[in-house]
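Only one protein chain is missing; all other protein chains are in place.
Coming up: chain A.
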């Protein structure tokens, strides 16, 4: 049998079998199956986490928190005093514990969050971080040049607005409370929540704008 023939037979053979996952996927399967067998990992915890975070409910939760804070001054006060406790009022829990601190934008201050070490992020309210949040470039530059980073997102932050950069850790994560846009007086929470973007809650966007048509 020629080399060509044996190669072709091997190809046909491969086609008859289940598609072999990429190497990292095999490594994950190996790790998970061993940990579950040894009773070190509860597969229900893994499944629940994946279900929660692949359905993209994260940013919607954060938006609901922001909308509540905009419409309920008492809730806003509780949110700024203890973010972890305040989000549980809406039924949201933190990622494996961890504390959440909510920082408020004002006309003369802007907040930007980053994790300079790795990718700590308020998953419980914002879901999965965008790719750029995890890059070495963002992690380094958000601290060194926050205005330059904001400019790349199309946000020109005026010089008289002070920018505070918050470096997240595993134990303490941050979320930005953006300013409520003008022209949204009388809007209900659902309409307000629809205005709130993920980037506004990370701080890479500053000004939220109501659509020309108002709430729907």
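One rule holds in what follows: a contact is a pair of C-beta atoms (placed from the backbone, for glycine too) under 8 Å apart; a residue touches a chain by one contact, two chains touch by 3 or more; residues count from 1.
Quick note on the criterion: contacts and distances are computed from a predicted model.
Visitor: I want to check something: the complex is missing a chain, and I'd like its UniProt protein name from "Nitrile hydratase accessory protein", "Kef-type potassium/proton antiporter, CPA2 family", "Peptide/nickel transport system ATP-binding protein" or "Succinate dehydrogenase iron-sulfur subunit".
Guide: "Nitrile hydratase accessory protein"
Visitor: Among the options A:81, A:117, A:162 or A:190, which residue touches the chain absent from this view?
Guide: Touches the omitted chain: A:117.
Visitor: With the missing chain put back, one of A:138, A:174 or A:187 would touch it. Which one?
Guide: Of the candidates A:138, A:174 or A:187, A:138 is in touch with the missing chain.
Visitor: Can you tell me which of A:50, A:85 or A:162 touches the chain that was removed from the display?
Guide: The one listed residue touching the chain not shown is A:50.
Visitor: So that we can see where the missing chain sits, which residues of chain A does it touch?
Guide: Listed in rising order, the touching residues are 14-22, 24-35, 37-38, 40-42, 45-47, 49-50, 53-54, 56, 58-60, 95-98, 115, 117-120, 126-138, 141, 149, 152-153, 169-171, 197-199.
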